[in-house]
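The complex is shown incomplete by one protein chain, all other protein chains being positioned as in the whole.
Letters are used for the chains, namely A, B and C, taken in the order the chains are written, and counting of residues starts over at 1 for each.
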Amino acid sequence: MIFSHIPVLQVIVPLVAAPLCVIFPFRKFCWTVALAATLTSLWIALTLLITVYAHGPITYELGGWAAPWGIGYRIDILSAYMTVLVSLISSVILVFSPRSIGAEISNARAHLFYTLYLLNLTGLLGIAVTGDAFNLFVFLEISSLSSYALIAMGQDRRALTAAFQYLIMGTIGATFYIIAVGLMYAMTGTLNIADLAQRLPEVMETRTILVALAFLIVGIGLKIALFPFHGWLPNAYTYAPSVVSAFLAATATKVAVYILLRILFSVFGPDAVAAMPIAQPLMILALFAMTIGSAVAIFQDDAKRLLAYSSIAQIGYIILGISFLSVTGLTGGILHLFNHALMKSALFLSLGAVFYRIGSVQISDMAGLGRRMPWTMAAFVVGGMSLVGTPLTVGFISKWYLIRAALESGWWPIAVLVLASSLLAMIYIWRVVEIAYFRGHPEAGADIKEAPLSMLVPIWFLTGANIYFGINTGDTITAARAAATMLLGGPQ
Amino acid sequence: MSDLSELDKHWLVRKATIKKLWILGLLMLALTVVAELRVHMHGEFGLDELFAFNAWYGLGTCAIMVVGAKILGYVLKRPDTYYEGDDHDH
Amino acid sequence: MIIDAFPPGLVLVFGAFLLPLLPGPVRAAAILLLPLTTLALIISLPDGNLVAIPFLDYELNPLRSDKLGRLFGIIFSIMAFAGGLFALKQERVAELSAAFLYAGSAIGVAFAGDLVTVFIFWEMMAIGSGIVIWSAATPASFRASMRYTLVHFAGGVVLMFGIAMTIVDTGSIAFEPMRVGSIGTWLILAGFLVNAGAPPLSAWLPDAYPEASFSGSVFLSAFTTKTAVYVLLRGFPGTEILIYIGVFMIFYGIIYALLENDMRRILAYSIINQVGFMVTGIGIGTELALNGAAAHAFAHIIYKALLLMSAGSVMYMTGKRKCTDLGGLFQSMPLTATCGIVGALAISAFPLTSGFVTKSMIAQAAVDQHMLYVWYALAAASAGVFLHAGIKFPWFVFFQKDSGLRPDDPPWNMRWAMILFAGLCIGIGVHPAPLYALLPFEIDYVPYTGPHVVAMLQLLLFSGLAFFLMLPLMKRTLTLSLDFDWFYRKLGTVAALAVTDKISRIRNRAEASGRRLLDTTIAAATRPVKPRGALARNWETGSMVLAVTVALGLFALLFF
Partner (left out) sequence: MEFWTEIGLPAFALPGLLNYWVAIILMMIGFYTVMAHENLIKKVIGLNIFQAAVFVLYISMAKVDGGTAPILGDDIEVYSNPLPHVLILTAIVVGIATTALGLALIVRIRDAYGTIEEEEIRAAEQEAGT
């Protein structure tokens, strides 16, 4: 029965759809195929989430091979949460994409964009559902390679160097990851995450495993773009096509954080993590990321670059939440993972609409846009408020949890830092708002029109989600807390 | 102002009226003090039991406040264009 | 989720978004009807927690109805009505929308049963009031609104942090009386005090309010500081430090108002002075004192709005705002002058006005608690109020010299708004019983006793004498006075201005070297994050790889 194969279909559907776009290189067709595939993925992901909620984790053996030999997929609440997040965001972005792609990517390459996009989606979903450490690497590389190519599709020639730099750094990160997996395999003889978790405690003290852990943290840190491994990110997000920036910012780094969570808590286990000096260095890096990312963002002239640095800061928040190693902290981190995806996709997409209309995202070129493109800029403002953490937006919810976690752990200076860097966020968002609303001659740019409806609808869908989940907090918090409890060894 | 003859002025600001107003005002002041002879003022803290306490206390503190403000003004006053021109870029 | 009644504040909040969409005449009707609907809703509210919404792990109670909340709700909605009437002809709809958002949020705070709701409405107020200032649409108002918003967001952050700490401490989000002690409660107090205009962060008030439009400052005078009074009443009754803060605010307001030349800045400083009375009352904390603070807030909203309406009318008709440019206006604006004088008498607490029946409760509470110095200070301050607001404002605007200006009284809506509030000032003063019935505690206070009336008349009339005797000392000059906002407006950016000061040269030198130090520090601190700085420029691949290698080594070392 097909229903029992749903876990693998999650990956197969976009994977099969991808080559279709190469074979039939027609723009409209490719878009339809891609949209159908992502929507199917979304449906599958939601089904999985509901099933996991009702019946607990799902395991699936690929080709019927049992876990230690074959590749096993395992979907628990966190994986289901991630698949929903990734497929939801990618669907919305695809709805947005046709006009933006039409403007930013030449007709001859449009079908390749959809191919790469689907491959990327495959990789990201695969990472979320797989229960095998090596298989995870394969999916990681599928998503990474396609994202290098996606970034290189940017119009600016700097997109090429950015993609190349990302390629080098990403490959090093991924290679670090397999080195670590290899070392763990050498010590335990298994690649299955569940088995690893069982066998690791015996060999935890060996140097091999300790080195493996170092490789893991640095390798995944590169993928997450955690400070100071973030060097590749600003250029990549700045020069990639708008749609790609939105997609990567919202999903790629989030999935990398997912890997970190998996490795730390599902493989090594919360006790081992607590016993090792892992959380403290991560926390310090997170604090640096928060403050430095936001501070650099303030001085940027390119709005996309500003958002890129802001992403580095926001990743800091997520990692900070994780580094508390408490249910509240982890809940905050996981919530922010979801919430940041919502805000950043909304923000990047509104910049995409701006670029579509004025051909630039330099802040100075946005003067008077508040009048010319009221809906787009209003979405940007709401997204920005969410980023700052204004009440009634999702940003408030996750910051609330982070602050609470800090206070519960007795580290109130960290709570102060969280708030202080929110103020920095206010400053950089304000810079855009000020220019868009308060600068520029009223007559300037009278010919600029509001973005088309096909762009506004997805933008406002995400913006609405920012507000909706900021007010109706029940569902996201329940899911995030369930995931956090599970990671910390609570009942699954 | 001075080229306006007294009769062109509003009746309230004519010199004669002002003079009458002063007299009326001073009469009222006297009246409030005299009233204290009829109304029993029960003080709470000692000092305020003195005769016409509120009158001289009001006069005195006001004088002190005006003079104090004047002195502070030497330090704090700036031309009212002080902030103009240099805070345009915040 | 339980909803037993509709939160009255939301009528105005939703109305705010509706206003720009309505055509002219319908909008005018809505401006008048929305506050009245709100008022009716508030009066009809039964006591108790009427709405419960699950949020995060808690339950929000955005509609806690009791006497204290209702008192503030009533005056806020009356104020919204009168303000709306006064601003009926305001062309900028944005200002009215923002003002309604602002008023609705203030009512929201008044009925907030938990700290999170307080915070949410608190921030909405900051946004609403910021837009009110901004919509005066002058460069100065734009800059002032920026500074205003920044101060309030900073205050909001402090408040938020305090709330978070308190919730983690106590495990409850209920908004109940607190005792200062933990860092959390101190921060909440600080956040509240920023909005009350307490020192040192008080300068935002005279900085921003006078920059609003003629009608904008009427709204502004009512809500922010009075919601702060409300939350202090609710959260920190009897907190001793508030007495000292309040007394400081009283005299700070008087002194600065005496120095001021701009008529609306005079009134702005006098807001701080009046709020000082209320804060002192809250600090004293007896039932009489708290009743006094609440009643005084009620009365203050009315007469201060009245004063700002008359100032606004003058500005609307003449376009001038400085005492040095005004004078003699009573001849052609008799109604405005009369209403202004009524407001001035009320603020000075003349017998038969609202100020008399409310402020005296606070002084009486100080007597009852045998607080000698507080009482002396309050008595001196009462005299000072008459001096700086009671006489100074009407004298310099409506009398003084003849400026030659002969403007008419303002349009009908502005006149009626003033008449309404002037009537309320006198009505409450003559017949205080209805107001006393609304107060949070039972009361058997009699304001009109022989000694009290005589004492007050003596005090006020003799300070009036002092005013006219010392008039030469108070000649208006084209100046402003430095306040705490100098630190964020001037320090670090101050140009070598030619200053009237005798010690300017020394000061300039000190300023220059201080500035240089500050500039280099700031430059050194921000250099790494500026575009070409180490942290912000594009890293070479090689150095990134090197960083990765080093990090790997460090982690490996750490784990061994």
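Throughout what follows, contacts are C-beta pairs under 8 Å (C-beta built on N, C-alpha and C of every residue); 3 or more make two chains touch, one makes a residue touch a chain.
This one's a predicted model, so the numbers in the text were calculated from it and none came from an experiment.
S.K.: Since one chain is left out of the picture, which of the remaining chains does it touch in the full complex?
M.R.: A, C
S.K.: In the complete assembly, which of A:167, A:244, A:289 or A:406 touches the absent chain?
M.R.: Of the candidates A:167, A:244, A:289 or A:406, A:167 is in touch with the missing chain.
S.K.: Identify the residue among C:310, C:382 or C:541 that touches the chain left out of the display.
M.R.: The single option touching the absent chain is C:541.
S.K.: For the chain left out of this view, which of A:179, A:204 or A:420 touches it?
M.R.: Of the candidates A:179, A:204 or A:420, A:179 is in touch with the missing chain.
S.K.: Looking at the full complex, which residue from A:152, A:263, A:289 or A:435 touches the chain that isn't shown here?
M.R.: Only one of A:152, A:263, A:289 or A:435 touches the chain omitted from view, namely A:152.
S.K.: For chain C, which positions touch the chain that isn't shown here?
M.R.: Output for chain C: 538, 540-542, 545-546, 549.
S.K.: Touching the missing chain, which residues of chain A?
M.R.: Per the touch rule, chain A residues meeting the hidden chain are 134, 137-138, 141, 145, 148-149, 152, 157-158, 160-161, 163-164, 167-168, 171-172, 174-175, 178-179, 182, 185-186, 191.
The rule we apply is simple: only the chains that are shown with their structure count from here on.
S.K.: Report the inter-centroid distance (CA atoms only) between chain B and chain C in whole Å.
M.R.: Once rounded, the distance between the two centres reads 26 Å.
S.K.: Can you list the residues on chain C that touch chain B in the complex?
M.R.: The touching residues are 139, 143, 146-147, 251, 254-255, 258-259, 261-262, 322, 328, 330-331, 367, 370, 372, 375, 379-380, 383-384, 387, 399, 401-402, 450-451, 454-467, 470, 473-474, 477-483, 489-490, 493-495, 497, 499-500.
S.K.: Would you pull the chain C residues touching chain A in the complex into a rising list?
M.R.: Touching chain A: residues 54-57, 116, 119-120, 123, 142, 153-154, 157, 160-161, 164-165, 167-168, 183, 526, 529-531, 533, 535-536, 538-539, 541, 543-545, 547-548, 551-552, 555-556, 558-560 of chain C.
S.K.: Touching chain C in the complex: which residues of chain B?
M.R.: Within the complex, chain B touches chain C at residues 1, 4, 9-10, 12-13, 25, 28-29, 32-33, 35-36, 39-42, 44-45, 52-59, 61-63, 65-70, 72-73, 75-80, 82-83, 86-88, 90.
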